[in-house]
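One chain of protein is taken out of this complex; the other chains stay put.
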Amino acid sequence: MNGLRLAWSYLRIGILNEFQYRANLYIQILQTFIALAVGLIGLQLVFDQTTQLGGWSRTELLAVMGVYILMGGVIRAAIQPNMERLMDDIRNGTLDFALTKPADAQLLVSVREFRLWQTVDVLTGAIVIGVALAQLGWSLSALSALGFLSALVMGAALTYCFWLMITTTAFWFIRVNDIANLFEGLYAAGRWPVDIYPLWLRTGLTFLVPVAFAVTIPASALTGRLTFLTWLGALGLTVLFLVVSRLFWRRGLKNYSGASA
Amino acid sequence: MKRYFDYYRAQMKIAVLQEFQYPIAQYFYMIGMIAEPVIYMVVWSAVAVQQGGAVGGYTPGGFAAYYIVWTLVRNMNIVFTPYGWEWRIREGRLSMELLRPIHPLHGDVAYFAGWKFVVIALWIPLAIFLSLIFKPDLHPTLLEGVAFFFAIWLAYLIRTMTLSLLGMITFWTTRVSAIFELYFAAELVLSGRLVPLTLMPQWVQDLAWFFPFRWAFGFPIETLAGNLTTSQLLGGLGMQAAWIVIGIVATNLLWRVGIKKFSAVGG
Partner (left out) sequence: MSLAVNVSSLTKHYQVPEREAGLKAAAQGLFKRRYRTVKAVDDISFQIPTGEVVGFLGPNGAGKTTTLKMLSGLLHPTGGSASVLDFEPFRRSHDFLRQITLVMGNRNQLSWDLPALDSFDLQRAIYGLHADEFKKTRDEFIEILEVGSLVKQPVRNLSLGERMKMEIIGALLHKPKVLFLDEPTIGLDVTMQKRIRTFVAEYNQRYGATVLLTSHYMADVEALCKRVVVIHHGKILFDGNLSALVERFSAFKTVAFTLTDSASDLTPFGEVAARDGSRVTLRVPKEKASEVTSRLLTSLQVEDLTVEALPIEDVIASVFAIPKEAA
């Protein structure tokens, strides 16, 4: 449990640090507001022309958007900043500082950064989900709620694995910004349920970039679409990816110490 | 004149050499960028199919044409960003540029123009790939092709100037990202980037007339993927030229005031 304590103390420092820059909170609120407005405009434009899209109603798509915003907030608050710092550290050779600490290195590099203000997105996403659920008449069963929460956690875990693998294996030929750009671009596909995309793209968004797991599957749970089988599959994949990314990390670390020696 | 020509050539060459250093990075960037129109394309094609084959005059093939041309236009209107201005002022780069006997804006225009050659070279395979999958309904006439060629370069200049104007706000205040974000959101909706403007409610289409956005995005796409009449083509190019004139005047004015402020406080 040493690890949890460590994560908690980093989190505290991160939060205290963010309070130094309170102006960023207002900028974040504005950005969230703009993103929400643009999302709603897009939804409005589509449903000006049609009443359903790929079997999803307007309200259901609002729920998808809520999950999309919420998960985006989680990624930008806790996952992306850590991975970007890791990439910088690898590049500048300052990773040694992290490696010489008496804790599991993977855990350490995954909890060093936390962007508090990004949780504005998490909150906004939750509100949007709430509005959508209200419009659906609060027909959510306890089981679905449980399915939703567990799917969110698995989605976040898979996204984390994706970032960790890209970061540890690809850092030597791409720049930090490019990965962030790529991810942001592909993640934007999650604004809509992945089943509207052509098969090749859907496959990519499921297994290459875990957008389907991060957004569509939790949203499916909310709207009563998630089957037990899919849930089980998601669980299996999450475990698999956690193990694989751990192996990737070990491998990358070996390379790193080889290169810097 | 010959000097400027020579300078542009040298700066563009630097841009090409520099940007070809990281082809993989360029591809990452481009794939991330292309995800955006692909999403729009898929969504709108689905809507069109549900509505019996077409929506707002666009068939799935029409949307494919619109959004594939979109990718080229988007590449063309990548320019020096306002965030870049913030950085160049904060890091003192602008000071060094001011000491050269050539206007820094020439440097921006030339560098990004050079980068276009790299971008287009890398874009072609992606465009072919997208075309094979989405089967765009694209039959440009020769006139449209010629108009498109001019329209994308004029669009490049328009966006260079609007974003330079935006970036120059950094001369006065450093808390600019909020302004930038608002601008980009307005651009997204009013330029034809999110959806073809003809799918927008009428009042939005009317509103779009008063901004430069569509002339740097939607119009060039429509020259190739739309069915504009000859007079619409020429009129559009004329509007682009007019915005460029306005842009040059405004950029010069703001630059002069801004640089006065800049050299009072130093970089």
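All chains are identified by letter, namely A and B, in their written order; residue positions are counted from 1 within each chain.
By definition in this document, a residue touches a chain if its C-beta (ideal position, glycine included) is under 8 Å from a C-beta of that chain, and two chains touch if they have at least 3 such contacts.
Note that this is a predicted model, so its numbers are computed, not measured.
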item: Among shown chains, those touching the left-out chain; value: B
item: Contacting the left-out chain in the complete assembly, out of B:M96, B:A121 or B:I248; value: B:M96
item: Residue among B:T174, B:N227 or B:S263 that touches the chain left out of view; value: B:S263
item: Chain B, residues in touch with the chain not shown (by the definition above); value: 3, 6-7, 9-11, 13-14, 17-18, 21-22, 92-93, 95-96, 98-102, 260, 263-267
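FYI, only the chains that are shown with their structure count from here on.
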item: Intercentroid distance (Cα basis), chain B paired with chain A, Å; value: 30
item: Chain B-facing residues of chain A, complex; value: 23, 26-27, 30-31, 34, 37-38, 41-42, 45-46, 48-50, 52-54, 173-175, 178-179, 181-186, 188-189, 191-192, 196-198, 200-201
item: Chain B to chain A touching residues, read off their complex; value: 22, 24-25, 28-29, 31-36, 38-39, 42-44, 46-47, 50-51, 55-56, 133, 175, 177-178, 181-182, 185, 188-189, 194-195, 199-201
